[in-house]
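Right, I'll just put the structure down here and ask away after.
Note that this complex is displayed minus one protein chain, with the remaining chains in position.
So, subunit A:
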Amino acid sequence: MNPFSSGTRLRDMIRAIRACKTAAEERAVVRKECAAIRAAINENDQDYRHRNLAKLMFIHMLGYPTHFGQMECLKLIASAGFPEKRIGYLGLMLLLDERQEVLMLVTNSLKQDLNHTNQYIVGLALCALGNICSAEMARDLAPEVERLLQFRDPNIRKKAALCSIRIIKKVPDLAENFINPTASLLKEKHHGVLITGVQLCTDLCKVSPEALEFFRNKCTDGLVKTLRDMVNSPYAPEYDIAGITDPFLHIRLLRLLRVLGQGDADASDSMNDILAQVATKTESNKNAGNAILYECVETIMSIEDNGGLRVLAINILGRFLSNRDNNIRYVALNMLMKAITVDTQAVQRHRATILECVKDSDASIRKRALELVYLLVNESNVKPLTKELVDYLEVSDQEFKGDLTAKICSIVSKFSPEKIWYIDQMLKVLSEAGNFVKDEVWHALVVVISNASDLHGYTVRALYRAFQTSAEQECLVRVAVWCIGEYGDLLVNNVGMLDIEDPITVTESDAVDVIEIAIKSHTSDLTTKAMAFVALLKLSSRFPSCSERIKDIIVHYKGSLVLELQQRAIEFNSIIMKHQNIRSALVERMPVLDEATFIGKRAGSIPATVSTPTAGSINMPNGIAKPSAAPLVDLLDLSSDDAPAPSSSGGDFLQDLLGVDLLSSSKTSGVNAVSQNGTDALLDLLSIGSPPVQSSPSAHDILSASQDNKTSVSPLDGLSSPSYPNQSTSAGVTPVMDLLGGFAADPPKPEDNGSAYPSLVAFESSSLKIVFNFSKPPGNPQTTLVQAEFTNLSSDNYTDFVFQAAVPKFLQLHLDPASSNTLPASGNGVVTQSLKVTNSQHGKKSLVMRIRIAYKINNKDVLEEGQVNNFPRGL
């Protein structure tokens, strides 16, 4: 005999493990035991097999791997004696679950045991089947279980009933086989069989509409009678809990009645009396009684409407809500959430109590109560409720602040009656819990502020005050920095003072202090700092007296290790140093942000960016001529944490401007700057998108063009003179372009006026030829009129002919509709279309254009693309 396997008894092993002082000792003991058990398994030791498996189960419970014992379970189950089988089945349920392949091997043993003459062995098999059966086993063994539902011993019947629940959950198709045997279980007197029968019936109704219909028609009255008998039964010591006979059965019956009554007026009607009796007669001083009342209320709320009963139910919940026991209050809150859809007014009456529950020390209650309050808010009570919640925000636990702020923000934005109230509440939330506020929340706030032009002054002053006390709240700082950058002048001059405000005196330097603190604070993240830079740039223009100081702050960051900050510092410094003349225009106040677009964008619908000329005259998609809304919203789209995001934020706007700005600086910086122009144009072209651009030739073209034009650039020198037209105020990005256009417009070049240019073959393939004819409107050298002529060189007619063109950012393009969208075959007719191109870099850059032609030949789509680089110089 194996020296190990005789080894220790189970009790001794447990003792040895308990005696271990350290985890390492325990592991050593377990390892030794496992080794002995493995050895015994290998020797196929019969005598101690069930003891070894018992040990393994204990070891498994401690968290050690025991998969090597799985086959031992099967061997034990296959053995003849009850003790062996018992341990075998126990091991099967603990060490295996329905997903193991091994389980397939046990189906046959289970089948034999379900048909065993010993009812205790049948009981073991049913228990194992109920706890771990898989869908395959359910199919194989369902007939046995069905038969056992009528077994003479009630212990087997109730086990079979619960087994059936597992079977129909695994294989709903089998449900109909169980309907009839279940109906007879419902007539049983034995509580164990009855409660399992009721549960089986409930689950059958859930998986099968036919079963629901059957039980509703055949069994509702019987179940009502059973419940009535239960309620009126005399004292039964065996089932008594706190003076109530079998509250568990009460609850199961009420739950089944709920399933039967839901959506059926007749069934609901037949159970009204007994529900009223349960609701009024049940003792509510003990947990068991309250459990029944709770179930009863839920049934009343779910079945078809009966006004009187619902009043009764809501009153019970009211009593629950004022109970001292937290458990009872918890379930009351839970149920009120369901009741709110049935009777809002009744729930509203308990608002004050519910609000108190939000402040409970127990997180479970708080969470329920907060969700309930959220559902209770409407236009009429939003102000007092929000005030309560905001006040509570100050004292709430840190871990609850996230949930609470999210709910407050959602309530405030959903129901706010007026903008000033919205702004006030949001500022309070930001001051208290700015670190918990999600990005879209403060983005939305900025949009609202931007739209409330009469409140700009008020808001920026309120933010300034809030910043003094709550500078550690990141989101507050961001909003404050943004507003001070935009509306700093209103802050200093107390513009737009409301009656409710206390006057404050803020100097220009105080305002700059705020931004400086935000930049220098260690808690500020990159987004905040980047926003602060933009604000500084804006203030440098608004507060000339602080310009020097702002320059110093910015210069300090020219060596920043953070690329984004360094870049901004260098670029902004260059604006302040070299481009005084355009700075004020660059840092114009942001145009009003479009609320509708912002909301739409948040909802995920991004405005379409591709436009086609077929619809008539639409400016082409280079981002400049688009209506202002969409690109401006992008400015706010600071997709939070990731580093590159800020550059697409406020910077997006500015960088566009800066790109333009660099161009105008070329007048001072010779060839380098010019070649920069070239790449810039290239980038612009790339940004138009679609298939990769054949970049290098075009870049050279542009480059050479600009170099050639260098002589003609010289008149631009005059531009830096203060005489430049200061017509920059209106909205959008366009005015800035106009502004720059204004530069070039100043020195008109005589050669441009009305002179003729040679025609150009813009595109030629075997099937299609496009010729451009040029003309200049007198007095406007920037603009070129292009007459495009399309000729069909093939022998098929082209239908649905569409010509599209795209230009880099320094150009503006206007397409008129084509003369026809059908192009006759073999050059038998010409379609024309006129284009108007405005070159804002006139004299420095040549025109360049990408074109795309789409048409159909015999209903087959054809697409051709090309790039036109060889425009005559000087256009």
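Definition applied: contacts are C-beta pairs under 8 Å (C-beta built on N, C-alpha and C of every residue); 3 or more make two chains touch, one makes a residue touch a chain; residues count from 1.
Here is the rule we use: contacts and distances are computed from a predicted model.
Asker: Identify the UniProt protein name of the omitted chain, choosing among "COP9 signalosome complex subunit 8", "Serine/threonine-protein phosphatase 2A 55 kDa regulatory subunit B", "20S proteasome maturation factor" or "AP complex subunit sigma".
Answerer: Options "COP9 signalosome complex subunit 8", "Serine/threonine-protein phosphatase 2A 55 kDa regulatory subunit B", "20S proteasome maturation factor" or "AP complex subunit sigma" narrow down to "AP complex subunit sigma" for the missing chain.
Asker: Taking the full complex into account, find the residue in A:8, A:277, A:348 or A:364 that is in contact with the omitted chain.
Answerer: Final answer for the missing-chain contact: A:364.
Asker: Write down which of A:146, A:295, A:424 or A:588 is the residue touching the left-out chain.
Answerer: Touches the omitted chain: A:295.
Asker: Tell me which of A:41, A:77, A:106 or A:165 is the one touching the absent chain.
Answerer: A:165
Asker: Across the whole complex, list the residues on subunit A that are touched by the chain not included here.
Answerer: Considering the whole complex, subunit A reaches the absent chain at 11, 14, 18, 54, 57-58, 61-63, 65, 82-83, 86-87, 90, 93-94, 97-99, 120, 126-127, 130-132, 155, 158-159, 162-163, 165-166, 191-192, 195-196, 199, 238-239, 241, 246-249, 251-252, 255, 287-288, 290-291, 294-295, 298, 326-331, 334, 361-362, 364-365, 367.
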